[in-house]
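For reference, the structure discussed in these notes is given below.
Apart from one protein chain that is not included, each protein chain of the complex appears where it belongs.
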Amino acid sequence: MSKRFGKQLLAGPYLFWMIAFTIIPLIMMGVKGLTDSQGNFTLNNLMAMGNPVNSQALILSLELSLISTVLCLLLAYPLALILRNMGSGSNSLIVFLFVLPMWMNFLLRTFAWQTLLEKEGVINGLLSALGLPGINIINTPAAIVLGMVYNFLPFMVLPLYNALAKISDDVINAAHDLGANRAQTLVRVLIPQSLPGIISGITMVFVPALTTFVISDILGGAKILLIGNVIEQQFTVSYDWNTGAGLSIVLMIFVLASMALLNIFDKNGEGTVL
Amino acid sequence: MKKVLQKAYLALILIFLYAPILTLMVLSFNASKSRAKWGGFTLRWYQEMFDSSTIMDALYNSLSIALFAAIIATLIGVLACIGIQAMGKGPRAICMTLNNIPILNAEIVTGLSLMICFGAFGISLGYGTILVSHVAFCIPYVILSVMPRLKTTSSAAYEAAMDLGAPPIQAFFRVVLPDLMPGILSGFLLAFTMSLDDFVISYFTRGRGINTLSTLVYTQVRRGIVPTMYALSTVIFLAVLLFLLAQNFLPQQLEKLSRRHHARRAHE
Partner (left out) sequence: MKRRMTALLLAALMVLALAGCGGGNSGSEEVVYVYNWGEYIDESVIPQFEEETGIKVVYDTFETNEAMYPIIEQGQAVYDVVCPSDYMIQKMIANDLLAEINFDNIPNLQYIGQAYMDASQGFDPENKYSVPYTWGTVGILYNTTMVDEPITSWSVLWDEKYSGEILMQKSVRDAFAVALAYQGHSINSTNQDEILAARDLLIEQKPLVQAYVIDQVRDKMIGNEAAIGVIYSGEYLYCKEENPDLAYVVPEEGSCLWFDSWVIPKNAENKENAEKFIDFLCRPDIALKNFEYITYATANTGAMEQIDEETLNDVGIFADQETMDRCEVFTWLGEETEAFYNECWTQVLAE
């Protein structure tokens, strides 16, 4: 028992850091969100989410981030499987290849998509050289989804790969020996075993996608307002920190609720999320 | 056939990931300041980059903050994972919830709440506040990378080691740690990269005269981004890439050489 307690103490520095630099700042934020500019208690800042402009933005954000998350999962799962099957010789290099793009500044990378996607951009130049019709998705929701998938795909690949690499070949071979075909192995063995990775991946894609304001600004031509943009505007343009904080609290509750929902699928019950 | 399809899929994804990067690299050689026009080939931006103390300072800040933040976050994170794993169900759930808060929060909220907090306690903003904030948002990513590993690691091996007489510390370093290593490394790498790539939180927690590369890029937004930033990114990117490649291939070559050498010696 005492050994167990000694082990638990290892979480001490972590708890200190989280309380000092996450919880306390958030409490102060919460106070801002629940008061007006005179410092009196109010719920108006939370209610501001009900305003049609804000609720529309929230719904659109939910839509786009859900689509992006699903796309990321669909793209990343086969990828992580392929990486897993490639054996240990080259895969660590490949994992690095997926993180490497992040070494180029996030803002610059997103700007580069503009150069690629524009009407007179690189992709359309290539298409027209091949005699194909051009695409025109810049400044549309499609471009925002593309930007989200592009920026957050590595966050899906890495946890998935980590989880899949843990599954031993013996387990898969055993499944085959017992007569499971490929699809059955995937559904009955691989997916359940990699569930913690899937949930981590979904969290790490869905949340930043839901709250981003930079991607929608750069690739959406600012014509499409996401909830992140609304909050950012409250802070940087309107200086209405109280409303901004209030909206953030609502957004946070929202995210926590959807994660709790997701957590039901984590059979271990003590999940990677929540 | 299946192999070919797999390779093709991998290649497609890599093209998707690297197309913008290639674009930035090409633009770093563009004589025109505008990203919309090719004005001929130039190395001017590379020269200007090294001459600019603003850029070099920002580079130093970005790299050192990312490095220190990742080291500290990895240490704290790995310890925390072991601690949390040893907890009962209730406290464990609380810790994991805590862990998700920085991830689930809009970055701007994290940044602003930290700024308000530092202000309230009279801590002046600067290098230290950026570092502390980066550690705070990096730790959860380390934990998310390590925790799944720890969960799927059966305690059987650890207990077996102890049954065979290994002290707990030794059992940990010889049995558990190697098993966690991929998770720890990817956590460290993720933390380093997240910190390097962060804009919003650095922006709100930095003090006067302190820029990271991201905040420097963002301030150029009104007037358009100067190609020196593309040049710098290209250099960083290529440096990392070359290092990885060299690490991957050089040892094999050296090994081959020495094997040949041994073989010749043996032959003689």
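Letters are used for the chains, namely A and B, taken in the order the chains are written, and counting of residues starts over at 1 for each.
Heads up, the rule we're going with is that a residue touches a chain if its C-beta (ideal position, glycine included) is under 8 Å from a C-beta of that chain, and two chains touch if they have at least 3 such contacts.
All values derive from a computational prediction rather than experimental measurement.
**Q** Would you mind spotting which of B:V26, B:L63, B:L79 or B:A166 touches the chain that isn't drawn?
**A** B:L63
**Q** For the full complex, which residue in B:L150, B:M194 or B:L216 touches the chain that was left out?
**A** Candidates B:L150, B:M194 or B:L216; residue touching the omitted chain: B:L216.
**Q** For the full complex, which residue in A:L10, A:L116, A:A175 or A:L225 touches the chain that was left out?
**A** A:L225
**Q** Tell me which stretches of chain A touch the chain missing from the display.
**A** 53, 56-57, 92-93, 96, 114, 118-120, 138-139, 217, 221-223, 225, 229-230, 233, 236-240
**Q** Touching the absent chain: which residues on chain B qualify?
**A** 32-37, 39, 52-54, 56-57, 59-60, 63-64, 66-67, 115, 118-119, 124-125, 181-182, 185, 188-189, 206-211, 216, 218-226, 239-240, 243-244, 246-248, 251
The rule is short, and it goes like this: only the chains that are shown with their structure count from here on.
**Q** Help me check something: in the complex, which residues belonging to chain B touch chain A?
**A** Of all residues in chain B, those touching chain A are 6, 9-10, 13-14, 16-21, 23-24, 27, 35-36, 76-77, 79-80, 82-87, 89, 91-93, 95-110, 112-114, 116-117, 120, 132-133, 135-136, 139, 141, 143-145, 147-149, 151-152, 168, 182-183, 186, 189-190, 193-194, 196-197, 199, 213-214, 217-218, 221, 225, 229-230, 233, 236-237, 240-241, 244, 248.
**Q** Which residues of chain A touch chain B once you look at their complex with the stated criterion?
**A** 3-4, 7-15, 17-18, 21-26, 28-29, 32, 75, 78-79, 82-83, 85, 93-113, 115-116, 120, 122, 150, 153-154, 158-159, 162-163, 165-166, 193, 196-197, 200, 203-204, 207-208, 211, 213-214, 228, 231-232, 235, 241, 244-245, 248, 251-252, 255-256, 259, 268, 270-274
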